[in-house]
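Structure provided below as structure tokens; questions to follow.
What follows is an incomplete set of chains from the complex, kept in their original frame.
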Amino acid sequence: MLRSKLLSLVPRATGSFRTMSTTTKLTTVEVNDKTGIATLTMNRPPVNGLNLDLLRDLRQSIAEIEGNKSRGLILTSSNPTIFSAGLDIMEMYKPDKERVRAFWTALQDAWLALYGSSVPTAAAINGHSPAGGCLLATSCEYRVMLPKFTIGLNETKLGIVAPMWFMSSFLSVLPRREAERALNQGRMFTTDEALQIGLVDEAAGTKEEALEKCAQFIGTFAKVNPIARALTKQQFRAAELEQLESERAQDLEKFLFFINQPAVQKGLGIYLESLKKKAKN
Amino acid sequence: MLRSKLLSLVPRATGSFRTMSTTTKLTTVEVNDKTGIATLTMNRPPVNGLNLDLLRDLRQSIAEIEGNKSRGLILTSSNPTIFSAGLDIMEMYKPDKERVRAFWTALQDAWLALYGSSVPTAAAINGHSPAGGCLLATSCEYRVMLPKFTIGLNETKLGIVAPMWFMSSFLSVLPRREAERALNQGRMFTTDEALQIGLVDEAAGTKEEALEKCAQFIGTFAKVNPIARALTKQQFRAAELEQLESERAQDLEKFLFFINQPAVQKGLGIYLESLKKKAKN
């Protein structure tokens, strides 16, 4: 694994890495034998767009980490400038009826698994993290971000509406006044701004330093009973988790209704065109 | 209109103003043709006391602004030292049975319209803003306040209880600890204190500067899809809006029961006497 190789070159990285054998293709899980912490890396070129396959792999990797009794989970990206570009618009533009249902269901599943994860979670945000990327980061318990990137829920800028549970993740990190304003503005925060407002907890100069700081955060639970910790976290997050659990079907229908509006399809089409032009330049 | 005239004298105010023809008498709506932002001015001498008529006019003006697809709404006062003195005590002291019901219902309607408004909202707080005045200000998304005035929910000092939805507006702006303490104390904040604690977002030296800063805030939504923005805001505020929607009847009965207590009537009577004495001096 490239990831392992890179890390093995860094002098201060301690412990050996064990790559788990999994059937996932778009994520990798590496457990540090010394610390027991699992690093979950998203690896779907070019921008870690969250499509059906990546979401399913994410969920499977989270389940695997829970099952292996890891000491913690660090979420990061194999891409040097993008953590995750968010939901893959190709899943929403002129969507296949069956696939788009499976896609949204996989997104719900991935969020329920990550936000409700029993192990300590941290995000090493080593690149831009808009929309769904920000959702993943704010679903973790801690965030360390590299400089000169941006993070935020910018859905309104794309003409779409972040569902209630995106807001829940955001509100578990930001005060109401800040959260509402940023959501309405579709605001992307620079690393410095995110640090200032509390959207991320620490800045780090390199990915390795970010992983190290995430590991230090997870280390603060070393003397804590893991079962009591898991029950405490899940009780703290119960209202938000239960809300989606009990409204999954309506949440799906709401998304399908919204995404099938001609105006929304048109907006997504224009956005896709602009992406293509950018790619050419 | 006096308001238009005053503004036309200010060199840096840009754009022309269009006064909407409406049947309201206690509020005026002016839309800036250049920015598309509507300024909603409360104009009920002497202190913009929120009585049945002003509340109905407020609600109608908000509806008009929504209907005209304005880019935003700025709420302000024609009075140079008072934004709004809050609920008109004359509506609550020795009240007529039918009118007091209509009064409270109009207050509920005005709050639902303003707090749930689909357009960006900001308050240019150009004077004191106690009780109901603070409710209106905190129902907006942004607040700019002139110096040397005060703002707060001071109901407990008058011997009355701010209903749950007043608290909701307050809590959408302040942290719980600060909100509860200020509510219990009936605390009025100076402009500086309000700025420090986050009850207002910016200070401005003049009303024109306050209007300008409100317009700048509304301008941050220029590149945002207005429908996605409106749905996002309403989803964010849904729990509070739905709570009052579903409890309107009980909320009204609770208010009527409370206001008809002899001790409350006596307290209001004493307060009215003190106001009369002040007026004489």
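Order of writing sets the labels: A and B. Residues in every chain begin at 1.
Keep in mind that, in the parts below, a residue touches a chain if its C-beta (ideal position, glycine included) is under 8 Å from a C-beta of that chain, and two chains touch if they have at least 3 such contacts.
Being a predicted model, the structure only gives us computed values, none of them experimental.
Sequence-identical chains make up the whole complex; the displayed set comprises 2, and the total in this structure is 3 copies.
Just so we're on the same page, only the chains that are shown with their structure count from here on.
Between the two copies, chain A and chain B, the C-alpha superposition involves a rotation of 120 degrees in steps of 5. Centroids of chain A and chain B (each the mean of its C-alpha atoms) stand 39 Å apart. Across the complex, chain B is touched by residues 155-164, 167, 175-177, 179-181, 183-186, 263, 267 of chain A. Listed in rising order, the residues of chain B touching chain A in the complex are 120, 141-142, 171-175, 198, 220-221, 223-225, 227-229, 231-233, 235-238.
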